[in-house]
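One protein chain omitted, others in place.
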């Protein structure tokens, strides 16, 4: 396939080393693919049209490597990046695989574990910055519990705050140009994880010492596990200026963490998400009335895929998987542009508001506005009986997705 | 049954008029119980040992009543409250039943609907304050969507903020001693609702003009619908000083909104919640190390039940339901006190931390601490192999719940 | 829109009176649309291109009508059907709306309730047959429980069997040409419903006295509520010769019963379902090897939609909804035909099997086959390392759905 949907570096697509390098091990079975060399993965990603590669510290530098080993590995990796024209936009710390983290890293009851997690993260930040990362992601894979009596959840909140505040201090002290992006997940591998959704994480950020340098990294699969609307959660983050990074993949509601190829489940949410990120609705008054002050423009960060190929695949299948993620994103982006340019859609959104003369009463309290609102005669029965045309709009959107309309 | 678990007004239990007055209508069937007079409900609640009664504006004063009718109804209701020694700790607005709100109240695309919602809420606030309410709840039953293209979710966020900011202004302007408590729900009756969890709502509050007067009203059923840990979400709210009210009931994960008798599903979460609210773990160092600054004391607000009797019940069943909610709460509170007083539990929590000498390094960044942390030798394999005793602790908790231990 | 996807009676699409007649009432709000006259609905359905209309007894003849009223209503309805060229392929009984059924109909603890349910169903069968129905559906909306101690679930199974056996006897005794189709649902309006999935229902049927005249009526929404694969459940029913009817709609996993427009959620499952029903994969050896004896041909029953328009819609929106259901079905059918005709797909399925020489050993036990199998040398490591190409296949399917491939 060679067409308009083939990815190019201009699309700013990135993959984690752990995604295309996933060997296919799961709780019930052994690996089905050999462990891949990171440099090989970079070369293959570049050949696929990707722009960036992200990593956990241990993805590149095995846990327990000496300083000399680390430097050798990093030097070789940097050379490969240069040769392939690839960047490392994001890095993160593996705080979940080693048994020392079995009951949490930053929220562990054991201060020594927390101390080790701080130190490992500082080293990971150094590594990320050395490779050019502008965003540092925190996913607290073990920050949670199955036996709730083991820890007061308020202590967990406080410990997490201490950790992020400390590490923000470190970044500022080093003069690094780096932002943090916190990633929520409701459960797995822990029974219940602290800050289970992007909403909880956004709130936590509002309590930090350096909140301006901390945002979120929402993941499709993690919000879908809890059955939440991903697009609404991401929109809340964007509206607050906090969408610093994003993890694209696919997932069915109420299941184990699937990390499927982007768009391979729930095409509607995928379409709505791409539409939100690409800002295709921005031209139209998006909700039918002039809500001044809301920025509907395009998200300008990386389009990162945190997914992996089915366990049934060999390496060839892995690259089909990677291309599939990127192609589906581009197809949906094209469909979103066409949908939002359709005069019927623009007429719909432009015409949705009635009685816009009351708009000035609705923001900025004063007693006169309150009095005017209470005196207003609203024909509630007439408004209640008025059809809103949403079945037509949604069907039109479906037909755009299916490539029939437009 | 007359025993130590029978409720008394000192327990500060409250019910909504809509809960014990629920007539048993559902999407597939007609009402099975007659509509009850609010004054009758107050008398029966008082006889059951409840302390307070809460209400939507329309629960007491039917939609569309004249001012004279309203005043008569309110006067009679106040007389009943006095006669029965009952209070109205909380009031709220019905912004979901009338067709005018079919696509939202504060987030509707139609400014006239928003205007009407503001006015109805101001009137509801007046009513609540007249009845003595100290908390005003906002549950946006229609603030959401099925056809996502109908509205940009960022506009919904902004509109909700405009509304809450405006209404805070109204309360302050009136000189009312009233706080707002926002209630999240992930879905039903809308396909997806904005601010779907307590976490999203806590974040939204952090963006308000008068955030100090706005907190949350988490509901067991609403968080359980999404499969989230209720106790962890409530703990995050408490830690932030934002638990202003609470809705107690029971619900199975991933279902329609059940509003079951408190404790009738997921006794473990119910136990953990009561333990958190009652502060029984406060005496022990709750997580094994001195995390200075976290307040583990008792929640002092109303214990409100937002639940209703099965549709199979007549009025007698309704009062069995109400007593059951309160009795189970008290039984679990007694069990929580006993569990947290058990020397094995206290020894567990006291002994959980190792290497507490590193504690001073973990909060408040400075370069020396960072250097000390990076120089620290941590025996990760030894720590990883050390058993944490959580199976024993959780089994002990189970046996306390079952009344075997203690 | 007038194109190849506009519905015609040849497509055999049907709707329930209760679907296009749904007034938009839900647990939190009043109706938003007036109750429609059944004859009007038939005329409008015919104008939309539908072929059939289905009904509950009470949809047409209000509960409690006299015999004379009933006959008048039925005569008028039959005249409308004839005038519009519409058929009634399926009928069913409302055994859930009236309070008498609040704890079940056929499984109620009260024998009088069961007796009344038998009688109401016999009358409903008579009505259905009079209108020409060939299929009679049973959905046990109240057959379940919230308080499990109220009834031994084995008694519920036995009571349900008694009822279906009895009613089969009635149909045979009357000489009606009618088959039964049983519809499963996991919960709502009851906490847990007996025979919660199509699998449970298929098993129950295998224990009936006249099992040959009883099959299933699976509903998309009901299986999706429990997060099950609808297409696999339907396939199990087809393989057993038991798919007698089907309810098409859309639903998100783990939510209240949404009954959304077909294809408006989970387009992938909708595509796979249409592909299964239309039998487009039949030409190719569907799974890569000759599995003699499996019939992959087209389902020839009605394509019935059990869904309703959003509560935000007026009547115009209802007909947009109805046309949308049918159009999306036809678009997906066209895409399925194209996908299955693609040489890459046919090559894939034809080439999937390896070592087909062992096929004769795999069915029909005898000792020689057992010995041959145990002696067989299989290179498990080579097979384990072989990539299966499923990412490529699934991405190709996605692109067919999106209208890019083909």
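Which chain is which? They are A, B and C, in the order written, and residues in each are numbered from 1.
Here is the rule we go by: a contact is a pair of C-beta atoms (placed from the backbone, for glycine too) under 8 Å apart; a residue touches a chain by one contact, two chains touch by 3 or more.
Keep in mind the model is a prediction, meaning the values are calculated, not measured.
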Which displayed chains the hidden chain touches across the whole complex: A, B, C
Candidate in contact with the missing chain, chosen from A:32, A:135 or A:229: A:32
Which residue of C:31, C:74, C:147 or C:213 touches the chain not shown here: C:147
Residue, one of C:85, C:343 or C:364, that touches the chain absent here: C:364
Chain not shown, touching residues in chain A: 24-32, 96-99, 101-103, 141-142, 146-147, 187-189, 191, 225, 227, 252-258, 260, 310-312
Interface residues of chain B (partner: the chain not displayed): 3, 5, 32, 227, 252-255, 261, 263-268, 309-310, 312-318, 320-321, 323-324, 327-328, 331-332, 335, 384-392, 394-395, 398-399, 401-404
Chain not shown, touching residues in chain C: 98-100, 102-103, 109-116, 118-119, 122-123, 146-159, 162-163, 165-170, 173, 186-187, 192, 194-207, 225-229, 231-233, 235-236, 238-240, 254, 272, 276, 281, 286-289, 291, 293-296, 339, 345, 352-359, 361-367, 369-370, 373-374, 376, 378, 380-381, 383-385, 388, 390-391, 393-394, 397
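Simple rule for what comes next: only the chains that are shown with their structure count from here on.
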Classification of the chain A:chain B interface as same or different, half of numbers criterion: same
Whole-Å gap between the CA centroids of chain A and chain C: 37
Where chain B and chain C are represented by their mean Cα positions, the distance between them in whole Å: 39
Distance between chain centroids, defined by C-alpha means - chain A, chain B (Å): 29
Residues of chain B engaged with two or more neighbouring chains: 98-99, 102-103, 146-147, 187, 227, 254
